[in-house]
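Shown here: the complex without one of its protein chains, the others still in place.
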Amino acid sequence: MRSLTRTLVFAMAAAMLLPLASLAEVPFPDIPKGKGDQCVAPTDVIRQTHMDLLVHKRDQTMHLGIRTKQYSLRECLNCHVQAKPDGTYPDIDSKEHFCNACHSYAAVKIDCFQCHVARPDDPK
Amino acid sequence: MAKTKVKYLAVEGLPKGYLLLLGVLGLSTLIGVLSAHHMETEGHIITGMNNQIVWGLPHVFAVFLIVAASGALNIASISSVFKRPIYKPLARLSGVVAIALLVGGVMVLVLDLGRPDRLLVTITHVNPKSIFTWNIVLYSGFIGVVVVYLWMMMERKMNAYSRPVGIAAFIWRLVLTTGTGSIFGFLVARQGYDAAIYAPMFIVMSFAYGLAVFILILFAAYKATNRELGDKVVQRLAALLGIFSTGALFFVAVYHLTNLYATEHHGWDAFVLLGRNGGGVYATVFWLVQVILGSLVPIALVFSGLAHQSRKLLGLAAALVILGGFGQMYVTIIGGQAYPLVLFPGSEITSSFFDGVAGSYSPSIWEFLLGLGGFSLALAIVAFAVKILPFLPESLADSVVDPHHSD
Partner (left out) sequence: MSSNNDSKRSRRTFLKGTAAVATGLALAPGVRLLGVAQAKADDEAVTGAVRWGLLIDTAKCSDCDVCVEACHAENGVKDQGDPETTPQWIRKLMAKDKMTGHVVTLPMMCQHCEHPPCVDVCPTGASFRRADGIVLVDRHICIGCRYCMMACPYKARSFEHVDVTDQAPHAPRGKGTVESCTMCVHRVDKGREPACVEACNSTGQGAMVFGDLKDSTSSISMALAEHGGKQIRADLGLNTGVRYRGI
């Protein structure tokens, strides 16, 4: 009985450590470079609050028809999603896509691209 | 007041049959959930639903279960609100069945959503004018009210409050079924809906459907546990089933008579009663399943006295009422949508979007399994509840339920 308990405790400890071990093996993502020199806000602000900025902007555009460029999802994509050498744009499921590069690393599901197309606007 | 104490006992032991039952119901619930997951992954393309018939079999199951849930509480209401002591021993089970059916129905409704992952949005974003919003409040509140009601009934110190809480639960359930009926009653655009009678009609239907489910569960529980179920109780329930079914049929008749009088509604009634213009399925289900099998046969079984004499026949009558209930929901929900919108009265309309023709719908296995999963969840909750808590009286023998009874 005691040995069984011990085995269980070990198994649980191992199970708890497993995610840490796997985390160590995942390299920090290679975030694709965007267009231009600077983002619409400092990087650490964007990293921490981009979701809130996007949601705020989303509601303004959707309900009030405000179509300014700052914090617009379309504009994020226009700068940050750049064509590959073959002229095509990276798929949202690939790690070459700006959004997915980080999101797959952080294991956070994005609920944007089931509806929004993940490439930049069509050239005018 | 009755002096004989009714003893309630949780189901004892873990017989193989019980485990098997719980296993089968649990498996069926799991299959339902997996089917819903499949629907969410692949999209509703794998269901029979389309842009003409936007609500399908899941809604037939869900609305039936929710309507039956409010009706199942009736037994408790008759005892607490209308002070009929013979129903008192059944009140606890009545509350449990009510909660279980509601949970099953809501599960189906929620899992059929296009985006069930966004269920929490219904709490963060609320449109107070939507009947759906009212129903979200009514359904969650119903569970709360009935839980408190059960507590008042089961905790001796709280017994004194069981009547006021019982009255609150009774009012709540009437409002709830009004809300469910009004989902259809308030739809101004469709010929089959847009009628205030939907609310009271759904209430009377709930009496019948809820009681029918309750009777079958009661029979199954007493047979499985070898407890005594006396004729007194059973015959009361049989009489009630006859009255409620007749009431429901009366409302259906008035609804259609109103339509038959108004020329505007002749098209819809020809569709659903005579099967004209592609309404064949709905007319068949209406007459055969809803009216004959689901109403006339059980009513005849009760009022001929046959259902009073034979439990098998009462069980049959109850099963037929449930079948009729599903038929009614199918005709109301699917048929009501299949009848084309009238955009230009007096004109025949055609388009590439199925204007002017009956919508077609053939349910897929996934929808059916989801609906069945909800039903199974409801039954599993009942089976589990009577096992862990004293909901079922140890005996419902005539001498227990009626102290003045003499053998």
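In this document, chain identifiers A and B correspond to the written order of the chains, with residue numbering beginning at 1 in each.
Everything that follows uses one rule, which is that a residue touches a chain if its C-beta (ideal position, glycine included) is under 8 Å from a C-beta of that chain, and two chains touch if they have at least 3 such contacts.
Predicted, not measured: the structure shown is a model, and the values here were computed from it.
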Could you tell me which shown chains are touched by the chain that is not displayed?
A, B
Kindly state which of the options B:136, B:239 or B:389 is in contact with the chain not pictured.
B:136
Give the residue, chosen from B:122, B:246, B:277 or B:399, that touches the chain omitted from the document.
B:122
Hidden partner interface residues of chain A, rising order
58-60, 62-69, 74, 114-117, 119-122
Touching the absent chain: which residues on chain B qualify?
40, 42-45, 49-52, 54-55, 113-116, 118-119, 121-122, 125-127, 129-133, 136, 183, 186-190, 337, 341, 343-344, 346-355, 360
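Going forward, only the chains that are shown with their structure count from here on.
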Just give me the whole-number Å value for how far the CA centre of chain A lies from that of chain B.
45
